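One protein chain omitted, others in place.
Right, chain A next:
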Amino acid sequence: MQDNSLSIAKPSESLLSQKIGATLIAAAILCSIIASSGQGETQPELFFWLIISLVFSGGIIFSIPYYKAIPGIKNNGIMQSPATNRGAIAWGIAILMTGFYIILYWFPYYLDGLIRIMDPISMILRNKVSDQWFLYGTFYTLAVLIMGIRFIGKYRHSRYQILRTFSVMFFQLGFAFLIPAFLLKLNQPEFYFSYFWPLKYSYLFPNDIDYLIKSGNIGVFMVFWGLVMTFIATPILTYNYGKRWYCSWICGCGALAETLGDPYRQNSDKSLKAWKVERWMVHSVLVFVTLTTALLWLNSWKSGTILGDASGLFSQWYGFMIGSVFSGVIGTGFYPIMGSRVWCRFGCPMAAILGLFQRFKSKFRITTNGGQCISCGNCSTYCEMGIDVRAYAQKGENIIRASCVGCGICSAVCPRGVLKLENMEEEGRFEPYNRHEI
């Protein structure tokens, strides 16, 4: 069978750009390895620009075919290509990404050469030498930007998709990369205005708040911002727009899932069993982080008499299990095997809270268009959250599910125009919008 793995109508055309793009990216990886081996330290600027330009040009050349094709859904070959259908290439990529996370979290000294090439840019942006997290942040942002360009090309027949992708690219670059760096440069605490408790659990931990308040006026504003976002903005925005205002328009984890993870969205598990596991897991994490936070406050109120030294240990442990292993290693490393939103679906406590609002108190729903559904299954297949959208659509029922991140892809891939994401009157939101009874 011929290779049409790039999922574009004209395989022969795409093949050349695909090859060039992949070659350039492979060259970038090679350069990174050479840099890690120590060469990076001697010529940081050279390696930095080499790697950045290789990655960018590779990514853009790789995306050209999407822009050349006539706009519309082109998922050709996705279920046949070993890169996207849990085949050999997918496993290879999964191992590579997982390995990268393991090295990054626990053996960063292997990356030292690579970290050093970031020093010049780190000095400019942050006035501080680079560390593994700055390296990671740069790679992360690059991935969102480049794969965002690809995403926009692929879904450019839909303005919802274009705007949403610009939004995640903007928030990643500005709020999760540049602003925290500038804050450091200005001798302020490194703060991410686009992350809140409980996703960024430490923002409501007593130690962090204490530290922020002591750091001055900007720190006080940051504490205020965190509180407002968690307790006031989150409920209001979720009531009006559903969980999507955050999960698929702002959040950095969502940004990576929607861009880098897009080729893998079909690999999410749609079974009823997976839904059950999901509900148990994600709500357990929420309970856990809430208890942790409460305990830490209790402890700090009683000046450390309850937990003693254990309090630090407790938050460290959560940070390790949830923050590192789950959201990083499994959440991103397993994209090619388990789909792009493993973390968002099974592990994110923020998603759990937003989901509870969305399910029980929100104007958001996905309406179905009467009897037009042909039960084809495109919607369910491409739902990254593993929602069996078709199960609702074929009955003419609205889709109101805690986990739906409002990415709108189900609506985009539906060949019969059955699904619409809407914010409408809360009242009657479950009412089926069906054709008249016979």
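Keep this in mind: contacts are C-beta pairs under 8 Å (C-beta built on N, C-alpha and C of every residue); 3 or more make two chains touch, one makes a residue touch a chain; residues count from 1.
Just so it is clear, contacts and distances are computed from a predicted model.
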Requested in this report: Assign the chain not included in the display its UniProt protein name, restricting the answer to "Branched-chain amino acid ABC transporter permease", "1,2-phenylacetyl-CoA epoxidase subunit PaaB", "Mono/diheme cytochrome c family protein" or "Pyridine nucleotide-disulphide oxidoreductase".
Outcome: "Pyridine nucleotide-disulphide oxidoreductase"
Query raised in the report: If the hidden chain were put back, which of A:362, A:378 or A:403 would touch it?
Result: A:378
Query raised in the report: If the hidden chain were put back, which of A:168, A:237 or A:421 would touch it?
Result: A:421
Requested in this report: Determine and list the chain A residues touching the chain excluded from the picture.
Outcome: 1-2, 4, 7, 9-12, 70-73, 75-81, 157-160, 163, 271-272, 369-372, 374-378, 380-381, 390-391, 394, 408, 411-413, 415-417, 420-422, 433-436, 438
